[in-house]
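Omission of a single protein chain aside, the complex is shown with its protein chains in their original locations.
Order as written gives the chain letters A and B; numbering starts at 1 within each chain.
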Amino acid sequence: MPNRLELSGITKQFPGVLANDNVSFAVKPGEIHALLGENGAGKSTLVKMIYGIMQPDSGEIRWNGEPVVVPNPKAARRLGIGMVFQHFSLFEALTVLENIALGMDAKIPSRELEARIREVMQTYGLALDPHRTVATLSVGERQRIEIVRALLLNPQLLIMDEPTSVLTPQEVEQLFTVLRQLASEGCSILYISHKLHEIKALCDTATILRGGKLVDTCDPKEETSRSMAEKMIGTGLKDIVKPAGRSFGEPKLVVNRLLTHRTGHFDVPVTDVSFTVRAGEILGIAGVAGNGQNALLDALSGEIRSEDREAITIDGKAIGHMDTTERRRHGLCAVPEERNGHAAVADFSLSDNSVLTARDRLGMVVMGLINSGAARTYTGKVIADFAVKALGPAATAGSLSGGNLQKYIMGREILQKPTVLVVSQPTWGVDAGAAAAIHQALVDLAAAGSAIVVISQDLDELRTLSDTLAVINMGRLSESRPVAEFSVDEIGLLMGGVHGAEAAA
Amino acid sequence: MSLELTIAIIVTVVGASTPILIAALGELVVEKSGVLNLGVEGMMLVGAITGFVVAFTTGNHYLAILLAAAAGVATSMIFGFLTLSLSANQTATGLALTIFGTGFSALAGQGYSARPVTLLGPLFPAELATHPIWRVLFGYSALVYFSLAMVFAVWWFLKKSRAGLILRAVGENDLSAHSIGYSVIGVRYAAVAFGGAMAGIAGACFPLLLTPQWAERMTAGRGWIAVALVVFASWKPFRLLAGAYLFGLVMTMELYAKASGGPLSAIPAELWSAMPYLATVVVLVLISIRRDASTNAPACLGRPFLPSN
Partner (left out) sequence: MQFRLEKRPEPSRLMLYGTPVAAVVLTMFIGAIIFSLIGYDGIGAVREIFFTPLTNAFKWQDLGVKAAPLIIIGVGLSIAYRANVWNIGAEGQYIMGGLGGWWTLPAMMIAGVAGGAAYAAIPALLRTRLNVNEILTSLMLTYASVQLIYYLVRAPWKDPMGMGFPQTRRFASEALLPNIIPGTIVHAGVPIAIIVALVAWFIMTRSVFGYQMRVVGAAPHAARYGGFSENKTIWLALLVSGGLAGLAGMLEVAGPFQRMVPGFPTNYGFTAIIVAFLGRLNPLGVIFAGIVMAITFVGGEIAQTTIGLSNSATGVFQAMMLFFLLAGDILVRYRVRRVTPQVEARA
């Protein structure tokens, strides 16, 4: 029986980076095949070529034994390849039915389409109301739309791109059930992820990419997480250096019954949030995206001001009513999740980006005028201390890679030596080397006496960094406890919260 | 107020509203696809001069309207090429288009001022069209019925057709539409061209429907009012119809205030002339107060399409 999909010698070059270098592997019919690798390893590029979004510079693709060229996604779908993207291609203002109709190539009258959708949902246990507007759906429900859309094509190969990054552990199990059923019916699955424990649980084979090259094709059930991680990352894993036997100092940040108000249709406000962080302590806040993390960060940074002055205090001083500039003067710095357009301005130089947050704490403003020399000097220090690969303080933020920009941003805040530092998703989309550097810097800052809050979706990161842990769900924060006292299941349930209850129903 | 006067008012209002309605319908489709074309006034003027010159030289009104539409499309393609293929700033390009259209039409219209053309006659036979009562329904030229038909056509297109669904998708989330495989740029070009054709026809209404001659800047800001109307109507075709007729009423009021001789005729002529523009501001304020109108705007409105690869 020929391989469902076979790639031979696939190569793709972009300006400045060889995204895929002579990659070859095969997927059997009915196989769940993992494509494993860090960010930037070349997984997305490879899959885009399989789906026809791009063309390889050289190499051959074989489908059921026959060589093919896939010029565009329509052709891919005609072959029988379906894809569920990591970032959903959904239209918020339109209904589920309209969204699915848009993804179809054939023009099917809507009544017939609706009937077929209900049939698919029935077969695979994916519950959805076709007439609901997408904007009202949860993330897990939105993914179901994508899956139904792909399944309507009766695919022979289903590509899943990082499908679980936004799901609770319970939703992940539901997804796995669907995928196993599909595989048992003969559909092959190409499962892209960097989550080792999921791949071990789900997949039959794993192909590992690193730096655009194929490293290995192996059986995840035989390998250990550590061995696969080492193949993904390359060098031996370094453990974060945390000084042992630390004790914490005075409470630096006290948050008391913090609440925000709903600002748009789709965001989640925080309600009745209380916690304390002491000097030298790192508090981790875990949670699936969309549970109020942004509101929490904005409420702490000062972009959203509180009606209650005492809701947030630093070193005993009430700051709940202050704006971001005032809070920085009192020693609170924050790093939001989004690098581009929020934490930094892509079109501005790094020096100008330093002026954005550091100008008051570090005396860059004199009588309304900006001291550009001081800004340049500080930026130079950040670049040097954090090994930011940039041409200098005059380089535009947009010219830096994601990891380097994140290092610069973290460095810009950390070198201001804040009393309290709040960061959100500090290493999202960042390569392993830069992530390790950022983690070490945070730990060092805490050791110097600052209080740190880390909001993250990455449980591994939180378990590495945090001393204490709390979980945010639907805008409410659980009690914070020492991280060692949590088990993965417990965290998962707390993250799931309402979702978990729905799943059981 | 007598029945005769009422009918006269209605007929005048319909005439005054039609060009705004046509131009606004075109802009509605353009904006639904995610593009903000502020050059409506300029395209209308190009349509006006084209319609005038063709009607003046050939006497064929339908040819004049057709060529006015074509001129509108051609002008809109300048905007389209700059904003869609070269990703230029849509606001600035639209303004440049207005300045261009104003200057070009004035240049092309040299020597034509105060030269008359005949107005486009009514569509229906004279017995109905000039009947004192029935002319309320049947007394209009083809352009008026065209505008009403287009309201339905645009509504059906957007709500019920697949092409309309794709266009709405492109306006909501261009990156997603692109990753599904639709040509965002192609859809937007088509929408811009449609907007250009409608603006051209709307411009032709001025010399062919309202005042049978050419004058520089004869559209007098109606193109801008059309843009405001699209926001007022929350991008819904039937609300657009209501809004356009409301504006026609405001614009017509001056004539009837004078005629009625009551207290309204004491209002200075200049205030009446300013009324439509002030009314636009009031209308924009009202819809912002009443509901969160901005949430109905196509999410990609005004933003250039920048695929990451």
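Just so it is clear, a contact is a pair of C-beta atoms (placed from the backbone, for glycine too) under 8 Å apart; a residue touches a chain by one contact, two chains touch by 3 or more.
Values in this document were obtained by computation on a predicted structure and should not be read as measured data.
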Inset, instruction - From the listed residues A:86, A:174 or A:396, report the one that touches the chain absent from this view. - result: A:396
Inset, instruction - Have a look at A:357, A:450 or A:480 and name the one touching the chain we're not showing. - result: A:357
Legend entry - Which of B:87, B:183 or B:211 contacts the chain that the document leaves out: B:87
Inset, instruction - Pick out the residues on chain A that sit against the missing chain. - result: 15, 55, 68-72, 75, 78-79, 301-303, 323-325, 328, 334, 336, 338, 341-348, 352, 355-357, 359, 365, 368-370, 372, 395-396, 399
Legend entry - For chain B, the residues touching the chain missing from this view: 38, 78, 82, 86-89, 91-93, 95-97, 99-100, 102-104, 106-107, 110, 216, 221, 224, 227-228, 231, 268, 270-271, 273-274, 277-278, 280-281, 284-285, 288-289, 294
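Everything that follows uses one rule, which is that only the chains that are shown with their structure count from here on.
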Inset, instruction - Would you kindly tell me how far, in whole Å, the mean C-alpha position of chain B lies from that of chain A? - result: 46
Legend entry - Parts of chain B lying in touch with chain A, wherever the complex brings them together: 162, 165-166, 168-169, 172-173, 175-177, 179-182, 295, 299, 309
Inset, instruction - Please give the residue numbers of chain A that touch chain B in the complex, ascending. - result: 53-54, 72-74, 85, 88-94, 98, 101-103, 107, 265
